[in-house]
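Structure first, commentary second.
Only one protein chain is missing from this complex, and each of the others stays in its spot.
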Amino acid sequence: MTSPPDKTLRQKLYIILFEAETVKGKVFDVILLVLILASVLVVCLESVPELHVRYLPLFRLLEWAFTVIFTIEYFLRIYSTPRPLKYVFSFFGLVDLMSIFPTYLSLVLVGSQYLLVVRVLRLLRIGRIFKLTRFINEGQVLSRAMRASATKILVFLGVVLTVVVIVGSLMYIIEGAESGFTSIPVSIYWTIVTLTTVGYGDIAPVTPLGQVLASFVMVMGYGIIAVPTGIVSVELARSDKKIATTRTCPNCHQEGHITDANYCYNCGYKLQQ
Amino acid sequence: MTSPPDKTLRQKLYIILFEAETVKGKVFDVILLVLILASVLVVCLESVPELHVRYLPLFRLLEWAFTVIFTIEYFLRIYSTPRPLKYVFSFFGLVDLMSIFPTYLSLVLVGSQYLLVVRVLRLLRIGRIFKLTRFINEGQVLSRAMRASATKILVFLGVVLTVVVIVGSLMYIIEGAESGFTSIPVSIYWTIVTLTTVGYGDIAPVTPLGQVLASFVMVMGYGIIAVPTGIVSVELARSDKKIATTRTCPNCHQEGHITDANYCYNCGYKLQQ
Amino acid sequence: MTSPPDKTLRQKLYIILFEAETVKGKVFDVILLVLILASVLVVCLESVPELHVRYLPLFRLLEWAFTVIFTIEYFLRIYSTPRPLKYVFSFFGLVDLMSIFPTYLSLVLVGSQYLLVVRVLRLLRIGRIFKLTRFINEGQVLSRAMRASATKILVFLGVVLTVVVIVGSLMYIIEGAESGFTSIPVSIYWTIVTLTTVGYGDIAPVTPLGQVLASFVMVMGYGIIAVPTGIVSVELARSDKKIATTRTCPNCHQEGHITDANYCYNCGYKLQQ
Partner (left out) sequence: MTSPPDKTLRQKLYIILFEAETVKGKVFDVILLVLILASVLVVCLESVPELHVRYLPLFRLLEWAFTVIFTIEYFLRIYSTPRPLKYVFSFFGLVDLMSIFPTYLSLVLVGSQYLLVVRVLRLLRIGRIFKLTRFINEGQVLSRAMRASATKILVFLGVVLTVVVIVGSLMYIIEGAESGFTSIPVSIYWTIVTLTTVGYGDIAPVTPLGQVLASFVMVMGYGIIAVPTGIVSVELARSDKKIATTRTCPNCHQEGHITDANYCYNCGYKLQQ
């Protein structure tokens, strides 16, 4: 067991690092957000060829500065939390580690090809931003509605993908390699581009029959886009209704009564209006 | 009448092949799904020119292996079902037949052109995946909502197609062959591409008047896309509500109880589960 | 006053031409629909350069055949209706006239340029298809919901168009003529193409600042597309509810009672459940 003053420091650190209710905790979170956004911006700008050549030393300096700050923060988090292992293997613990690891890795493994791979891992640093949503209540409503409608949307996507494979193959037969439909996978890619109404135009049907089938796919996609929207709308309306009724039964503490309820639906106790 | 042991074997086969409630039935369905996905993948990859040249013998071998397995499965289904003819002429019976027929057909009819047509029929093999949705309850809610809103969407599509023909002809007059609007059918194709917000860009208006009309079409399409979405949302909300609120309180006849309800929220009477 | 037998013929004609409740009326409407679709198809196919050269005499013959049939129909309609003037100046009366007029006009005014203008008027012939929707109940639900939400959508489109003009001008300043943004009207056209997520790609931002503004416009358009959809959904849900309650008060004959109603909201009379 550690001495009481030390324990108090750890607890203080814990409140600053992991919570956002106190003034210090809020200040820390805002500074952290600015640092993360700045570090992501540096990674993005470094990839621009003109800037890469001109400001490389500056980018490297900033990158190391951010990495050192985030490393100190990472170890302070491990030090302050009562259950270090649980933090290290939690989602945000792994994201925190991944957002400092690539810079150190770039020291050991030298070589342009490897550095490219390192860069993309570096980008995961922005996962920290997710932390912000922890504190926003609305985020929970959204994620609950999306999780509730996930099954319906997956079934729907399954049907859509089946249609996509059949249509893609038909277009491969009809259009052929001259129009850019060089293989069934490429045709499937085209079908997805068309059905989702993205429509790059890098591949486009040229034959009349191909254009008729394409038109059919587009009109179908037009009607189909309604389905996930409808699913999420209904789910949001429902989860929204649930929130409007966080009234708790004074007898059995059951929540989720609808707004008109006079009696608890679980134990039959009379509710106050 | 057949002997009891034989009958038992047929019944056992029937349960494995047609049902998914038993462990054996589930295992069979998962293996079948993997085989179907693998066979579709082989057809897709075979169409890629580079892979076609290099791995043609392997592709042929795999194709015949899948065909033999699916043929055995097809005849076992006919053998095990109590009403073979009903199965053969059912939707999935025909899909099952079409997913083995093309490979045998490619033996008799040799020629690259015919083989191309054969490939697309082969692709219908993935229709088997639909079987999965049979067991997913959500799929039924979706399809019920879509069937209920089908009439409204068809009326809506009829009006949209009328607009498309008129706008397409107007664009043909305004833009003419130089901008790519070579005929009314091509202009109609362009209008569908634009109204559905796909926008390939292979054909695009060049004249100011054409761009004004195109802008009008796009803004119209923007407002119009709302209609099928609204239709499906309302239909989904209704079919969803039907599932949740059919129970009626035997005391006060109040409806709208949530699925978990034990007591009427209006009068407090105990509800039957 | 005309003689009774003649009157009967006119009445019979009226029922066949204007109504669709009798067998003869239904047969006539189906034949008319087929003729209209065929005549539109002929106009469309005539515009295809290859077909135009090869089958010109056939197209002309068919065009005249359709025109003669529709002319006879037009005059029979005028003859059979009790109020000819009201028919002639009604929406469908004018559409009927416009669907025969262009062919006769092409006799007097010879010249390729004029003929092109004639063709587009000919296309309005398909306006007849609208007649079908008269008999479909769903069409009325849709059009009522769209009319009810028209004001909201117009207000919304007004705001969107204001944004479009400002963004279009900004893009003109930022990108300039080299990227294809040759004038503010062209930039406004590009903004509409982008905001409605059509995205031809004939004009696309090249400068970093232009791409940032374009990204902003796209994400905005992404959020904005929700608004008309929401409006129509709510309106459809409401008009849907209204239909479910065509119950009429036996006292004051007021309609539109909500499903839970016990008493007439207009006169307070007790309603039957």
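Letters are used for the chains, namely A, B and C, taken in the order the chains are written, and counting of residues starts over at 1 for each.
Please note the rule applied: a contact is a pair of C-beta atoms (placed from the backbone, for glycine too) under 8 Å apart; a residue touches a chain by one contact, two chains touch by 3 or more.
Computed from a prediction, not measured in an experiment: that's the story for all the values here.
Contacts of the undisplayed chain with visible chains (whole complex): A, B, C. Of the candidate positions A:Leu17, A:Ile100 or A:Ile153, contact with the unshown chain belongs to A:Ile153.
Touch with the chain omitted from the figure is made, among A:Cys44, A:Ile72 or A:Leu85, by A:Cys44. Subunit B residues in contact with the hidden partner, per the touch definition given at the top, are 197-201, 229, 233.
Although one chain is not drawn, its touching partners on subunit C can still be listed: residues 151-152, 155-156, 158-159, 162, 165-166, 169-170, 172-173, 177, 182-185, 188, 194, 197-201, 204, 208, 211-212, 214-215, 218-219, 221-223, 225-227, 229-231, 233-234, 237-238, 256-258, 260-270. Even with one chain removed from view, subunit A keeps its contact list with that chain: residues 40, 43-45, 47-49, 116-117, 119-120, 123-124, 126-127, 129-130, 132-133, 136, 138-139, 141-142, 145-146, 153, 157, 160-161, 185-186, 188-189, 192-193, 195-202, 225, 228-237, 240.
Everything that follows uses one rule, which is that only the chains that are shown with their structure count from here on.
Contact topology of the protein chains: fully connected, every pair of chains touching. Ranked by separation of Cα centres from subunit C, the top chain is A. Which two chains touch most often is answered by the contact tally, and the pair is A-B.
Subunit B and subunit C have centres, each the mean of its CA atoms, that are 30 Å apart.
Subunit A and subunit C have centres, each the mean of its CA atoms, that are 42 Å apart.
Listed for subunit B are residues 185, 188, 197-201, 225, 229-231, 233, 237, each touching two or more other chains.
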